[in-house]
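Of the protein chains in this complex, one is absent; all others appear in place.
Which chain is which? They are A, B and C, in the order written, and residues in each are numbered from 1.
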Amino acid sequence: MPDDLYGEILLDHNRYPRNFGALESPTVHVEGKNPLCGDELALDLVFDGDSLKEIRFKGQGCAIAMASTSMMTEMLKGKSAQEIREWIERFKNFMRDGGALPDDADMGDLEALSGISKLPVRVKCALLAWTTMEEGLKQLAKK
Amino acid sequence: MPDDLYGEILLDHNRYPRNFGALESPTVHVEGKNPLCGDELALDLVFDGDSLKEIRFKGQGCAIAMASTSMMTEMLKGKSAQEIREWIERFKNFMRDGGALPDDADMGDLEALSGISKLPVRVKCALLAWTTMEEGLKQLAKK
Amino acid sequence: MKNAMPKNSTQTKAEKLREDFPILKTMVRGTPLVYLDSAATSQRPSQVLAAYCLFCQSHNANVHRGIHSLGEQATDRYEAARERVASFIGAPSKHTVIFTRGTTESINLVCYSYANKFLKRGDIIVLTPMEHHANLVPWQLVANITGAKLRYWPMKPDGTLDMSATNDILKPPVKMVALTHISNVLGTINPVTEITAAAHAIGAKVLIDGAQAVPHISVNVSEIGCDFYAFSGHKMCGPTGIGVLWGREELLEEMDPFMTGGEMIQEVFLDHSTWNEIPYKFEPGTPPIGEAVSLGAAVNYLSDVGMDWIEKHDHKLAAYALERLSSEEGIEIYGPLNGERGALISFNVEGIHPHDLATLLDRDGIAVRAGHHCAQPLMRQLGVPATARASFYLYNLHEEIDQLMEGIHRAKEVLAYAR
Partner (left out) sequence: MKNAMPKNSTQTKAEKLREDFPILKTMVRGTPLVYLDSAATSQRPSQVLAAYCLFCQSHNANVHRGIHSLGEQATDRYEAARERVASFIGAPSKHTVIFTRGTTESINLVCYSYANKFLKRGDIIVLTPMEHHANLVPWQLVANITGAKLRYWPMKPDGTLDMSATNDILKPPVKMVALTHISNVLGTINPVTEITAAAHAIGAKVLIDGAQAVPHISVNVSEIGCDFYAFSGHKMCGPTGIGVLWGREELLEEMDPFMTGGEMIQEVFLDHSTWNEIPYKFEPGTPPIGEAVSLGAAVNYLSDVGMDWIEKHDHKLAAYALERLSSEEGIEIYGPLNGERGALISFNVEGIHPHDLATLLDRDGIAVRAGHHCAQPLMRQLGVPATARASFYLYNLHEEIDQLMEGIHRAKEVLAYAR
């Protein structure tokens, strides 16, 4: 199973993370960390009204955290706050339910993270990006 | 072994405790208790100089505590403080060494307590009289 | 006598269950063991021991921190045990189940982390006169530290709480009520649901010492409605070294940690630290892992046997023992006489100190407890230095009560009316 885990798609996102970097004047800047792992992540989000126009991330973490973040940025770019919320729920369920694919959406590259759901200690690595994004939405709502 | 334990001699001392009661104006009045058992004992001692002229006890406790006290009063009456100290040591060793008889003295009725040394939880019942006596000697020395 | 005893419905099953407890075949001084001391510690069925051994030999690793498979297996099993325990006691979520060393640590945890933080001078802590030292001494220290005062619920002569005093006892500034569910001396079953409701009505919190309840009756903390509930593994067919504190989530969140160290932290700096979420905040260091797994197995065992059945069987044994003991001359029995009691009976035989009785019964292989049962204040109230106590569990038989009675007769021959 770890063989699938570190498959081509995951490794590609780890090696060439999409949307890596920072943004000039983000609508929301939000940081997340996993103190127990030492993983750290910063997200810059630019919203146009309700819609996520731009997203960039910086951070350090394991391959799983990096790949999950990279995939998330690709998946969420252009989505509305409500859609993002749905995706966060969908991803959490995906991790919780042993990696069963949801029938209401195409997971895209995220499918490659399926195996992680079977490694409870690593799930939190994959979740970091998503819980940080959740926090970002909360900050957006306060604006 | 408990059969020997509650043998004729022990039962006799329990039934007819020797030197039971109190004294008018004792040189030393000393109380001892075993809070973990609820055993309580009061000794009245009359010393003539260094010598234990009279001894009486009152108290409540199990048959072993009662018999041990009764036997002790018989054994120690008339002894000098130094002899009493030796007897206290001798009795403690007797309990500690699995009831082996000492070769420097005749234990008299106390021999009947030999089996108790094999019941660690009951040893403290047999010892109460003796540790109370020890405390009595300390009080005597302060006078 | 033995043959005269009519068998009954629970008896047959108990005979069968005894097969699970090889220790019950032990010979003591040449006679078979009659174990009537389960209130002190219960015996452990082979199934529970097997679960422990399986864990040690196939899944042993430290929990929570290991990325390797063995670490995952150990964590899974440890957390599954928590889940089993949570559902066994009707806890609303597994995060509210904290593994401790036992009832004693569970209560100390509440005293240090809740009471010392939230109680203050002038507050009142209500206890009952029948508390085990574990639910008494820690509160004395809380009173010392916080300036709160202790108040004791009055007890009726039959060993039940005087419920007519409720309004006198439960009124401001009472902030805490700590009481035993079932008394380990009197067998009294306290009306914990009623008391909890009355305590909550005046804004007081309620801790229940369930050490003698969880093994014997089916307990549902949500139905009782209490705030804290404590019990031990070793009295419920589980191992020593483990116990449980169940706590209401909001309270656990507000509380400071008790002991600190690894696993209970979130972030540690040179000069300060932040805490992990519940229940981990209260489980510092390596927990009793094998013991938790084993407790989970004990819960499975008890569930398989059936708590209803256990309650019924216990009840029959206690009623029979009560009948035999009370029809015997010169025996004083403590606690309720109407049969509404836990599976234990404390008593004294006239003229025989309970220590002598226990020693003499042991000669016949009969294990009863004698002493103050960690309830010295109650002994003072009963006016005795100590009592003998026979306690029963799922593996005990009516015949064993007959043997107890025969033992008492023999002891009387040796010692009674001696003085």
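Note that in this section a residue touches a chain if its C-beta (ideal position, glycine included) is under 8 Å from a C-beta of that chain, and two chains touch if they have at least 3 such contacts.
Every value quoted in this text rests on a predicted model; they were computed, and no experiment measured them.
A.B. asks: With touch as defined up top, name the shown chains that contact the chain not shown.
C.D. replies: Taken over the complete structure, the missing chain's partners among displayed chains are A, B, C.
A.B. asks: Taking the full complex into account, find the residue in C:Thr359, C:Thr387 or C:Gln403 that is in contact with the omitted chain.
C.D. replies: C:Thr359
A.B. asks: In the complete assembly, which of C:Gly187, C:Pro239 or C:Pro336 touches the absent chain?
C.D. replies: C:Pro239
A.B. asks: Among C:Glu105, C:Asp123 or C:Glu400, which one is in touch with the chain left out?
C.D. replies: Once the missing chain is taken into account, the touching residue is C:Glu105.
A.B. asks: Tell me, which residues in subunit C touch the chain that this view leaves out?
C.D. replies: 22-23, 26, 28-29, 33, 35, 37, 40-41, 43-44, 49, 52-53, 56-58, 60-62, 65-71, 101-105, 107-108, 129, 132-134, 136-138, 140-141, 143, 150, 152, 232, 234, 239-242, 259-263, 265, 267-273, 284-291, 355, 358-359, 361-362, 365-371, 374, 376-377, 380
A.B. asks: May I ask you to list the residues on subunit A that touch the chain which is not drawn?
C.D. replies: 1-3, 5-6, 11, 14-15, 35-40, 60-64, 66, 119, 122, 125
A.B. asks: Please output the residues of subunit B touching the missing chain, sorted low to high.
C.D. replies: Interface residues of subunit B facing the absent chain: 35-36, 119-122.
Simple rule for what comes next: only the chains that are shown with their structure count from here on.
A.B. asks: Take the average of all CA coordinates in subunit A, do the same for subunit C, and state the distance between these two points in whole angstrom.
C.D. replies: 48
A.B. asks: Would you please write down the residue numbers of subunit A that are in contact with two or more other chains?
C.D. replies: Answer for subunit A, listing residues that touch two or more other chains: there are none.
A.B. asks: In subunit C, which residues are in touch with two or more of the other chains?
C.D. replies: Counting only residues that touch two or more other chains, subunit C contributes none.
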